[in-house]
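This is the structure, below, for whatever I ask next.
Of the protein chains in this complex, all but one are displayed in their positions.
Chains: A and B, in written order; residue numbering restarts at 1 for each.
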Amino acid sequence: MKKLNVVLVLLASLMLFSAVAPVAAQELELWAFVNTHARWFREQAERYADEVNPDFSLNVIEIAYGDLHDRLLISIQSGGVGAPDIADVEQGRFGSFLRGGGDPGFIELNAFLDQGGHTENLVAARQALYTSMGSVYGIEHALTPVVLYYRADVWEGAGFDPQEFVTWDDFVEAGRAIVAENPDVIPLHIHGGLHELLLRQQGHDYFNADGDVTIDSAESIALMDWLLALKDEGVAGDPPAGDALWAAFKDGTLISMVGADWYGGFFKDNAPELSGKWKAAPLPAFEEGGRRTSVWGGTGAMVVKTSDHVEEALSFLEFSMLSIEGNVRRFELTTLWPPYIPAMANERLHAADEYFSGQDLGALFADVGPEAPPQWQSPFRSQLNGLRVAAWQDVIDGNRSPEEVFTEIADTIRDEMEFES
Amino acid sequence: MRLAISRPADSTERKSLYMKLVEATIVYAILFFFALLVGIPFLYMFTGSFKTNGQLFSWPVNLLAPEPTMNNYERLLSGEEIPYLRQMGNSVVIAVSQSALTLLFASMVGWGFAKYEFRGKTFLTIFLLFTFAIPFQVTLVPLFQMIVRLGLLDSFLGVILPSSVSAFGAFFMRQAMVSIPQELLDAGRIDGASEWGLFWRIGIPLSRGALSILCVLVFLAAWNDYLWPLIVLRTPENFTYPIGLATLDGLYKVEYGMILGGAFIATLPIVLIFVAGRNQILDNLTIGAVKQ
Partner (left out) sequence: MFGRGRKIAPYLFISPFFIGYAIFFLYPVIQSLQLSFYRQVGLNKAPRFIGFDNYVRLVTKDDLFIKALTNTTYYALGSILIIVPLALLLALILHSPKLRLREFFRFLYFTPNITAGVVVGIIFGLVFEEQYGLINNLLLAPLGIDNVRWLREARWVMPAVILLGAWKWTGINAIYFMVGLQNIPPELKEAARVDGATRWQVFWHVTLPLLRPILAFVLTIAIIGSYNLFAEPAILVGLEGGPNNAGMTMTMYLYTRGFRELKMGYASAIGYSLAVIILVLSVVQLVLIRAFRED
């Protein structure tokens, strides 16, 4: 029996330890899935404690992208227990919270934004991403203007200045010349978001304002056909996946990137050795006088309905996300261009950026920003993206035509919509 | 046992030295080949923990780390990004408690099934077998809601309790205990042992082999579990190590070096325990079985 006692004591002490071990939760909790956002939130929380409420403390928790949204959904599904007070929700996943047309579990912000006079200070097209049936649930972090990042040394060395490109034809022509010299180079790489953001540049999208699926529109199919034709020609290419992408940037295979404001920070984090070699230009238009930008990505900060500190959370968000100082500081830390109009003119947004060859990126974003096209939210977006990502390689490899694939995806989503209606 | 074997034309009973040599060569060639297949990913894990992402993704691919950097370990152990050592400690507490509880529950229920006749036994057996097939994911949402109701969210108990009732463990112990000779129990009863005493002094020692297999399996399952702790545990200080490492697999940047380093640190103590205790652990797998 002695052995039994030893085992039981051991067991009991472990249980006790396990009951005691968890750390008491701090006052407010915030979930973020990007280290840059988390860093900024922590800094803002300190500033808020210094300037507004000395008792305020914010526990910023970094959780991987997929895990954050999955856990948040499960928490809200279970009545909000275990949910944070504030959460960053990526726009591509926000649709999941709207699925079924029920209450997404976040505080409706309309009254708060109206009373503070914030509604007109935020770019409406961005806020639309976090709006459902007229209720606003999130505050956007970034305008996400899309620009053409390019390796200045390579393009200029070949005698082209992408700042001078007016249309995509100009880009393609220059690309052809570069490839003719050096066939290993890929002037335009067709990354997973390219079709989507170019489609928005043209004023279309995978869903329209009424929530109908439009990925199978004539424009969408034609655009993909155009990209594939460029690929056949060698001007566009299929980039490697994951971290091999950065290796391809570093070894000079990839010499441009059609990306949003946040991609600037992304470059600095992943390819610091390319500092001084990059520049950015407005996107070439599809026809002269056409739109010179698009939008890609975006994340909204939301207050979870079951929070015990809704007032404090809103007050903190007002202080950080709806202030010039907060927005400017975020740009300095992350290159996210503010969606907050009063901050856009701040001179601190116009510092020379060493990484981008001393360029004033802020001036470029401010220049193209007002043209940013709208993007519509749909409860079915994350499912559509799942289907699209799965079929992507087949389309790129030419195994299946864009028309066939896009029609199939659209039909699947329409069928889902019907089944759930 | 009927042996329907025809007598072969040439007997192989006496093999030449030459044949033995050939045979040994083949045997060791196979063993070392598989050892390489198994070992190289581990080697890559170890050397990769001394590399930057740029070095991992460069040509030529190098299994060694010619220009090692300690940066990954420094960042990991400084605890500034994730409290990694604490997370490993959490994993130890959870895995040990879960193993102890599972073993206790499983051996008791296995004993009950193996050594007693009682009403409802057949029904319970079939029932258990059926539910055995139900994937864990089915229970995820209702189970999570229950953990919330019991106030076990973000606690180790919330991770441990649901995982320690293992139908697999129950079956496993029943199979092992069923072969314990009934005469031993009868003798014990004549000597005045209690039913619990029979279980504890005869059942448990005689199924040591099976218990050690189960213990190893449960411990490793708990040590490596991802989905359930991910859902239950909320704060980084309470995370287990796989969840901690997964936070380094970011949307914008994957910290390969830190992940590989963390994996190496987490694997090392287990390897050492196994090496030090291999007679007790892996041998038991077989000794226990022989005794049956």
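By our rule, a residue touches a chain if its C-beta (ideal position, glycine included) is under 8 Å from a C-beta of that chain, and two chains touch if they have at least 3 such contacts.
In this text, all values refer to a predicted model and were calculated from it rather than measured experimentally.
Trainee: For the chain that was dropped from the view, give me its touching partners among the shown chains.
Mentor: Among the chains that are shown, those touched by the missing chain are A, B.
Trainee: Determine which one of B:G39, B:G151, B:P181 or B:P205 touches the chain that has been left out.
Mentor: Answer from the full complex: B:G39 touches the omitted chain.
Trainee: Using the touch definition up top, pick the residue from A:E43, A:D70 or A:D169 that touches the left-out chain.
Mentor: Once the missing chain is taken into account, the touching residue is A:D70.
Trainee: Among A:P240, A:G290, A:P342 or A:P374, single out the residue that touches the unshown chain.
Mentor: The single option touching the absent chain is A:P240.
Trainee: Can you list, in ascending order, the chain B residues touching the missing chain?
Mentor: Contact residues on chain B toward the absent chain are 1, 3-5, 7-8, 11-13, 27, 30-31, 34-35, 37-42, 44-45, 48, 56-61, 63, 104-106, 108-109, 111-113, 115-118, 121, 124, 130-143, 146, 161-162, 164-165, 167, 170, 175, 189, 194-196, 199, 209, 213, 220, 223-224, 226-227, 241-242, 245-246, 249, 254, 256, 259-260, 263, 266-267, 270-271, 274-275, 278, 282, 285-286, 289-290, 292.
Trainee: Just the residue numbers, please: which parts of chain A touch the chain that's not shown?
Mentor: Residues touching the hidden chain, for chain A, are 66, 69-70, 73-74, 76-77, 96-105, 240-242, 244, 247, 379, 382-383, 386, 389-394, 397, 412, 415, 419-420.
One rule holds for everything that comes next: only the chains that are shown with their structure count from here on.
Trainee: Averaging only over C-alpha atoms, locate the centres of chain A and chain B and give their separation in whole Å.
Mentor: 39
Trainee: Can you tell me which positions in chain A touch chain B when the two form their complex?
Mentor: 1, 4, 7, 10-11, 14-15, 17-19, 21-23, 25, 33-36, 59, 61-65, 67, 71, 74, 77-79, 81-82, 242-244, 246-247, 250, 265-266, 269-270, 273
Trainee: For chain B, which residues count as touching chain A in their complex?
Mentor: 53-54, 56-58, 90, 93-94, 96-97, 100-101, 104, 140-141, 144-145, 148, 153-157, 160, 200, 230-231, 234-238, 246-247, 249-254, 256
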